[in-house]
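Left out: one protein chain. Kept in place: all the others.
Chain nomenclature is as follows: A, B and C, assigned in order of appearance, with residue numbering initiated at 1 for each chain independently.
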Amino acid sequence: MIDTSRFPATNAIGDFIRATLPGPAAELTNIVLAVLAILTVVGLTPVALIWMERKVAAHFQARLGPMRVGYHGLLQPLADGIKLIFKEVMKPEGADTFVFFLAPILSATASFMVLTVIPFDHHLQVTDLAGGVLYVIAVAGLGIMGVLLAGWSSNNKYSLLGAMRSGAQMISYEISLALLMLLIVLLSGTASLREIVFSQAGTVLDWWIFKFPLFGLVAFVLFLISSTAELNRAPFDMAEAESELTGGFTTEYSGISFAMFFLAEFVNMFMAASLTTTFFLGGFLAPQFGLAPLDRVLDAIPGFLWFFLKSYSVIFIYMWFRWTFPRPRVDQLMNLEWKVLVPANFFLLLVAGLFVAMGLV
Amino acid sequence: MTEQQAGLADDILENGVAMTVPPGFSIDRRERHTDEYFLNMGPQHPSTHGVLRLMLRMDGENVLEVVPHLGYIHRGLEKIGENQTYLQNIHLTDRLDYLSSHMNNLALCLAIEKAMGIGVPERAEYIRVMVCELQRIQSHLLWWGVLGMDLGAITSFLYGFKEREMITDIFEEMCGARLTMNFFRPGGSFADVPDTFIPRVRAVIEKMKTAIDEYDTLLTNNVIMHLRTKGIGVLPAKTALAHGCSGPVLRGSGVALDVRRSDPYSIYHRFSFDIPVGTVGDCFDRYKVRMEEMRQSLRILEAAAASFPGGPYRSKKYASYNLPAGSYYSQVETARGLLGVYIEADGGPKPHRIKYRSPSFANLSALNDLAVGHKLADLVPIIATLDVLIPDIDR
Amino acid sequence: MKTNAKNTQGRVRPVERGEFVPDGQAHWSLAGYLTHLANGCLSLVKGMGLTFGYFVHPGRIVTQQYPENRETLAMFPRFRGRLALVTDAASGAPLCTACGMCEKACPNGTISILARRDPANRKVLGRYLYRFSQCTLCNLCVESCAFGAIRMAQDFELAAYDRSDLQLVLYGKED
Partner (left out) sequence: MGMRHIGYATRTIPKFLDPLPGGAKLVDAIEFVVAWARANSLWPLIYGTACCAMEMMSTGSSRHDWARFGVEVARATPRQADLIVLAGTIVEKMGSRLVTLYEQMPGPKYVIAMGSCAISGGPFYYDSYSVIKGGDRLIPVDVYIPGCPPRPEALLYGIMQLQEKIRTEGRRNPWKIGTLNQAPFGDPLAEAKKMWADLEKSRPAAPPAAADAAGGNGAIDRPKPKRPATEQFAEVARSPLPAPLLDNGTIYAYIIENFPEITLTRQSEQTVEQVRALGQEYLLDLTVPLRRYVELVGFLKDSELLDMNFLLHVTAVDRPDRFEVLAHLFSANQGHNILIRCALDRQQPEIPSLSPLFAGAIWHEREVFDLFGIRFSNHPDLRRLFLEDNFPGHPLRKDFDDPSRVVRRPY
C-alpha cells in the first residue's frame, strides 16, 4: 500500500470551518459549501464544454466556429443560455403536464448527483463512499428515467421512438459499463473512488490503462465506447438521431426545459470523462515518469488541475468520435453491445481474475 | 411531424378506435389488434431533402409500407413555360434540378437546336461538356456531403462543400451566378469562358484527386458506413427499369444506361469514360457508382482541358427563336439521371406544351419497393442514395 | 449490352464493394470474424486520423470572415447582384432609350419602362422601375439591350426590413 498521509482527505477551508464553528454547524456549513462547489462545477462545465464542442467541431471541419460573440466566441454559450431562459416554454396539446416538466429536471439532477463522489483532488470530494462505484451505477441509471418520461409524456411519435431507443440503449450499455467498473474494482481491490485513484499511485505505468498490460488499454477503449453510448452521444445518438427522428425525445421541448436536457447532456459527458479519468488515468494524480526533477515539477501542479486536464482530454476524444463517425443503426448498436462488448468484458474480467489470483498486478 | 392527424379527418370509429387508413396504402382499414401505426415524415424533415412527405405504416421500428406525397413544391413550371418564350424557358429549367442547372439548360437548348437546325461551334461544345461534367462533380459532392450528414457524420458535409465551392467559383466567374446559371443558349452560351477557366479546372482536377481519397477514408471505407448501406434498399434491375429509374440509381442496379453513351449528345462520343455499375443494387452500390462517376468525370475534364480549342463560343444569334410546328425531344444525363425535354411547338415564339421528364420523379417512385422490410433508420440512406431533389419531381 | 458502333470508348465496369463487411451471411469462422473486426476498427482509426489532421493544421481552414473582410471582398466582374443603369460618362444621363426590349425580355415582369415625350416629342425614359423583389437575375434583359444601357451590378448587401424597399426606381425618382 502507498503512503496516503501525503494525501489528506480534508482541505484547508473545511479544516478552518471545523476549527472555528461548533461541530454540527461546521458540518452543515461544509455540506453547503460542498454542494455550492459542485453546483459551480455543474454550472460552468456546460458553458465551457459547449464552447469547446463548437470550436473543436469547427476545427475538425476546416472552419472557425463561433467568432463574433466575445473573443473567439467565448461568450457564445452565455448568449445561448440567456436566450433559452428568456424563451417561451411550450407544452404540446395532449402532453402530460407534470411528467413533461419533471423529465428534464430528473435528467439534470441525475447527472449532477454522480459528481458528489468524484474525487477532484485528494481533498476535494464531497463524500467518499466505500461503495462509490455502486452509487455511481445506481444514480447514473436515473438519467434514463428522464429520457423515457420525456418521450412518453410528449404525445409525439418521434419522441416516443427516441425514448424507447434510448431506454434500450442505455440499459444495455449500462451492463458493459458496470462490468468494466467491476474490472477496476477487482484489480484495485476497492469500490471507493478515492481508493481506486490511490491504487494507481506511482509512475504513469501504474495507471490501470497500462498497469493491466495491454488489456488495460482494451478496457479503456471499451469504456470509452460504452460511455459514449451511455451518454447518447453521436455516433450513438439514436435517441436524438436528427436525420431520422427530428429531435428524438426532445422534439417537443423548448426554452428552459430544453436547456435542462442540453445541460444534462454536457454534465453527463463531464461525468463520464471524470469516471474514465478516475478508473484508468490515475485521477487527480500527477503523471510521474520516474525522472526525479521532472516528476517534482509535475507533482507541484495541484491535483485538480491534472484531473480537469485529463477529463477534458477524454472529452476531446468523445468529440473526436462525434465529428468523425457516421451513426450505426439501432439494432446494430445492440449487436455491438451484446455480441461484442459484453463477451469481451467477460473475457477481460476472466483475465483480470487470473492476473489477480496469480498476483501479477 | 407537423401533421400526424393528416388524412384521418373522417375517421370511421369502431369502439372509439379509428379504423380509417390514410390514402394511398394497400390496406383498406386498420386491423384492430395489431401494433401497426402510421408515422408522418415531412414535409419538413431533415432527411427528406426538401419537402418530400412520406406516410409510413410501421410496426415498431420496421417499415411496412411507404406512401410518398408530392406537390409541396409544385410550382406549375410547365404551365408557366407555355406562356414564356423559349429563351425565357431556359431560365426556368434552372429551377427544376438546381444542382444540375447547366444540364437542364443544355437539354432545352438541344431541343431548340434540333428543331431549328442550329449548329454549335467546337469551342462551345467543349465548354458544354466541361461545364456539365464540373456540375456533375459539384452535384455529387453535395450529395456525398448530405448523405454523410444524414448518416450522422456531419463532418463529411463540410468536407464535401469545401471542394464544391471551388467549382462554384468557376461557375460564378464564368456566368455570374452560383446556382441558377442560365448560361447556355441555343448554339452556345451567352458569354465566353474567362481566361482563368482552364487553369481553374486543372486546379479542381488536382484537388479532387486527393479529395476523393479523403472521402474514401472518411466514409467509403468506414465500417459503420458499410453496415448502414450494404444490403439495404436492394433495387433489382427489372424493378428499376419498370419504374423508369435512371442515372446512378439504375446503374447501381447493374443496368449500364447512360445517355451520354447510349444516345450521345454534344461531343460526349469523343471522350473515353467508363460506366460504373453495381452488382447488388443496394445503397452501397449506388454510393460507389456515384463516387466512381466523379472520377470518370475528372477523366473527361482532363481530356477536354488538354484539347480545349479556340474559336467562337456560339453560333448565329437569332432575334427570336420560333420553333416550327412539330414535336421535339432531347435528353441529357444529369447528375440524377435521364432528363428529357419534350416540346410541342406550334410555330410561335412560345411552346404549346413543354414537358420535363425529370429523373428524380421516376427514381422516387421506386421508394416503396426499396424501403419495405427495413428499419426506419434505413430510410435515411435509401432516400439519400436515391438522391432525389423534390423541386425536380414536383416541377 | 449492345452499344453504338462508333461509340466504344470506355467500358462498363462493376464497382468494388470492399471486403471487410461481407455481403450476405458469411460462413462463420473465428479467424474471419476477428479479421473483419480488426479491419473495421482500423477503418475507424483511419477516419479519426483524417479529421485529426484537419484539427492540427489551422492552415487548412478555408473560412472567409465576411463582415471583417469587407475591404478585400470583391465579387467577380460578371457577378449578377442587381440591375443597374449605365450612364453616359460625360453628361451623366442614362443611355436608355426607353425602347422596352428589356421589359419584354424579362420573364418575371421585373422591369417597367415608363416613357414620356420630351419637348421635341421624342420618346424618352421617364422612369425606370425595377422590382428587385421579383427579379431572378437571369441576365436576359442585359442581353436584350441593344444600347448597352443596363448592366448587372456587383452589390450583394441588399437586405431590407420592408418589402417596398425592394421596388427600386433606377431612374426618374421623384417625391
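Everything below uses one rule, namely that a contact is a pair of C-beta atoms (placed from the backbone, for glycine too) under 8 Å apart; a residue touches a chain by one contact, two chains touch by 3 or more.
Worth saying up front: this structure is predicted, and the values here are computed from it rather than measured.
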item	value
Visible chains in contact with the missing one	A, B, C
Touching the absent chain when the full complex is considered, from B:265, B:284 or B:321	B:265
Given C:17, C:36, C:78 or C:131, the one touching the chain that is not displayed	C:131
Positions on chain B where the hidden chain makes contact	1-3, 23-24, 43-46, 50-51, 70-80, 82-84, 91-92, 94-95, 98-99, 113-114, 117-121, 142, 146, 157-159, 161-162, 164-165, 168, 178-180, 187-188, 239, 241-245, 255, 257, 262-265, 267, 269, 312, 314-317, 325-329, 331, 338, 340, 342, 344, 352-353, 355, 357, 361-362, 365-366, 390-391, 394
Positions on chain A contacted by the hidden chain, ascending	54, 58, 61-69, 73, 75-76, 78-90, 242-243, 246-247, 250-255, 258
Hidden partner interface residues of chain C, rising order	1-2, 4-7, 61-67, 73, 81-82, 88, 90-93, 95, 97, 103-104, 107-109, 112, 114, 116, 118-120, 122, 124-127, 129, 131-138, 146-148, 156-163, 165-166, 172, 174
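Definition applied: only the chains that are shown with their structure count from here on.
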item	value
More contacts between chains, B-C or A-B	B-C
Intercentroid distance (Cα basis), chain B paired with chain A, Å	44
Touching two or more other chains - residue numbers and ranges from chain A	60-63, 323-325
Touching two or more other chains - residue numbers and ranges from chain B	155, 162, 218-219, 222, 224, 227
Of all residues in chain C, those that touch chain A in their complex	37, 44, 47-48, 50-52, 54-55, 58, 60-63, 65
Of chain B, residues touching chain A in the complex	1, 4, 37, 39, 45-47, 61, 148-155, 158-159, 162, 218-219, 222, 224-225, 227-228, 375-380
Of all residues in chain C, those that touch chain B in their complex	1, 3-4, 6-7, 9-18, 20-21, 23-24, 39-41, 43-44, 46-47, 49-51, 62, 76, 78-80, 105, 107, 136-140, 143, 152
